[in-house]
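Below is one structure, written out as structure tokens; comments come after it.
Other chains dropped; remaining ones untouched in position.
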Amino acid sequence: MCIGIPAQIIQWDKCQPHLANVAVGGAVREVDLSLIGALDEQGHSRVGQWVLVHVGFAMSILDEQEAQQTLAALQAMSEVESDVAAFLKVGGGAHALD
Amino acid sequence: MSNDVITFAHGSGGRAMQQLIQDTLVRHFDNPFLRRGEDQARLPLTQLASQGSQLAMTTDSFVIDPIIFAGGDIGKLAVCGTANDLAVGGARPEYLTCSLILEEGLPLATLDTIIASMAATAQQAKIEIVTGDTKVVGHGCADKIFINTTGIGVISPEVHWGMDQIAADDAIIVTGNLGDHGAAILNERENLGLGDQLVSDCALLWPLVEPLLSIRGIHTLRDATRGGVNAILHEFATASGLGMQINEHALPVNDAVRGMCELLGLDPLNLANEGKLVIITSAQSAAAVLNALQAHPLGKDARQIGTVNSQSGVQICGAYGVTRHLDLPYFEPLPRIC
Amino acid sequence: MRWIDDYRGASEVTALLAQISAKMAHLTQYNAQQPLRIMEVCGGHTHAIFRFGLDKLLPDNIEFIHGPGCPVCVLPMGRIDSCLDIAHRDDVIFLTFGDAMRVPGGHGSLLDARRKGADIRMIYSPLDAIKIAQDNLTKQVVFFALGFETTMPASAITFIRAKEMGLSNLFGFCQHITIIPTLNALLSDPNQKIDALLGPGHVAMIIGANAFTPLCQLYQRPLVVSGFEPVDMLHSILMLVQQIQDQRAVMENQYARVVRADGNPQAQAAIKTVFCLKAHSQWRGLGDIADSGMQFTPEFASFDAERYFQPIQYDSHEQPQACCAQVLTGRCKPQQCPLFARQCTPQHPTGALMVSSEGACAAYYQYNQECICQTM
């Protein structure tokens, strides 16, 4: 349920402050900012920010720092785990990875 | 006021129809076949027969909404679509018919734009539009304009392309990004407002096919229109009794189409194309085919997406190595949102 | 694409699978016959599991139970029939997300109704309904407000705007439902077989991750609020397995880049302005669940399509042989339903789980039925 997709705010017009254009890959779509606020905490435009889009609304601001941490942890883990992975490949479970 | 739109009078066989045919169709398509004004075009059969021993004939009706869209219009589409169905048989498109079903109220200016677009597309491909027909139906009995084109051409004697040639271990090649046409149309028709990067790939494919005529080892080709590449692969699998295995990570998709597919829960494999071929070729010829394709702007993103195997159906291998059957959807895909 | 591809990396997937496998190998109480049963609550998760083959990649002592979090799958037939009643009236333009178009009621689907002449249109955003209502002032425009908490704020803002604009020809047929009472109902069932839960990330984005904490405490089940990409989901599963190993049962938030502990307060306020809880709601396959559905607040009652059109309220007679309820509650697998792939197929679905590609049965049918289950 509830398809939500990360998108970057690329255009905003202060005459219609509750609306902004976001990019999802190469697709561009107007979304409503009411649920996250037209401006950020410092009162600046949100252009450049990443948001989660659902049914034409920006629903949440993506937290870059949070994301970096998680990804860094996962990368670290994947380096550590390369042995395990190799083992799994050779040991031949019901599944494998190319 | 009432003279700048299509009315029943334009389809009644009376004076208004004669005028429309002369002013719009004959004017834009102008050629000696059409100018004769007989009930049938009379084509040089002896000359056709000198080019080969098989006449290719194909028909398609075009019913697209919107009728003018990013990357083309129904007129361009109607010429390209039928020309491409000839091209994929190895036949240079020679002659086309053009049959119009017009809804009462269609602006004559729109019709003129569309017919001019057909004429320009045909001219570019050196195709003659040799006979036609015009019908008018009441408001709400058609959707603005439907165009049927039927085409003929002579199959190049050196080619024997057909689904019966498909063999295990053949390479599966697509000539470029998937789903451009379907994505552009869905965006405009459903008012999705997904920007101007979604552009139909509608194009004449003969220039891409012609260099392939001389390459040995090509088994069959098909333009991946309605139903997308998925539908073509299923046709190949059913006709050949073999398996079509493709790699998800090898599928070329442009960024805008990918964005749309993520937003709406769609799969580019199921979206229509109007300028892409799926080619089945022997593994040995794959490199030559790719070289020939990539030498042409229409084929610059061509790549091998999979191989034919001795199983059955269509299988797709995902990013993590899991292979699954790819079902042919029973329905046209609808957006998934909530 | 950023934020998507980042969470689909093969090396991360490999590492996570290895970690999960290693841990599961030590949890000897789980085997192929008696697997660790994880319910993914959300249909979005169900879809991702099948799309990426996660069920095939995970060790066979982990099994997914496909939960009730697909709003289309739990839609009772009678509600569709009420929509049809409204949509067939003269001068009504009925708007719906594409998702609901093919769901069969007792009298056909919205797609069938359109075929018979009803003016039914697909929209992407509830805001589109405002534009259509403005463009058709002599018609009544009815928006089928369907979905969980994720979608509610968008509906709410739409009706708040309509009220500000004095738009009197826009209505909502409210089928918004809320997930926590339903999870409560499932988990309180003594026959349930759920060991752990993958929490619905986008619902949590609205209501907050903390909203799931009481569930964990009450039923002593681990729950991890999860994102929807393969790395997210495997990461969440690893977190669940870790809790099992540690014999903990708490709420954790894997999807912190999107989900805050307290959710989105503006969204919650909008919902509260426009919608309030109904005493009872029907769920397909699950029956009546108290406090699980929404209705318009008195202040917004003039937008209520049910009040304005008084549609026939249909009973939802479900096919007696259909096992939708059992599948939804993890008591049987789709292929064990006697109708699966026979009477019930995506082209002619008997149960709603066969309609949406997020429904467990449709996903099994599409990805699994003929699956050669071969790995490279």
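Per-chain residue numbering starts at 1, and chain names A, B and C are given in the order in which the chains are listed.
Please note the rule applied: a contact is a pair of C-beta atoms (placed from the backbone, for glycine too) under 8 Å apart; a residue touches a chain by one contact, two chains touch by 3 or more.
Values in this document were obtained by computation on a predicted structure and should not be read as measured data.
Asks: Whole-complex formula, using the labels shown?
Replies: Taking the whole complex into account, we get A x2, B x2, C x2.
In this section, only the chains that are shown with their structure count from here on.
Asks: When I count C-beta pairs in contact, which pair ends up with more: A-C or A-B?
Replies: More C-beta contacts join the chains of A-C.
Asks: Averaging over Cα atoms per chain, report the distance between subunit A and subunit B in Å.
Replies: Roughly 36 Å separates the two chain centres.
Asks: In whole angstrom, how far does the Cα centroid of subunit A sit from the Cα centroid of subunit C?
Replies: 21
Asks: In subunit A, what residues contact two or more other chains?
Replies: Only 1-3, 5, 24-25, 55, 95-98 qualify.
Asks: Two or more other chains touching the same residue: where does that happen in subunit C?
Replies: Residues 1, 4, 10, 13, 56-57, 71-72, 97, 124, 128, 147, 150-151, 358, 375-376 of subunit C each touch two or more of the other chains.
Asks: Name, in rising order, each residue of subunit A that touches subunit C in their complex.
Replies: Against subunit C, subunit A makes touches at 1-6, 8, 24-25, 32, 34-37, 50, 52, 54-57, 59-60, 62-64, 66-67, 70-71, 74-75, 77-82, 84-85, 87-88, 93-98.
Asks: For subunit B, which residues are in contact with subunit C within the complex?
Replies: Counting only subunit B, the residues touching subunit C are 190-193, 255, 258-259, 262, 264-265, 311, 313, 315, 317-325, 327, 329-331, 334-338.
Asks: Which of the residues in subunit A come into contact with subunit B in the complex?
Replies: Subunit A reaches subunit B through residues 1-3, 5, 21, 23-30, 53, 55, 95-98.
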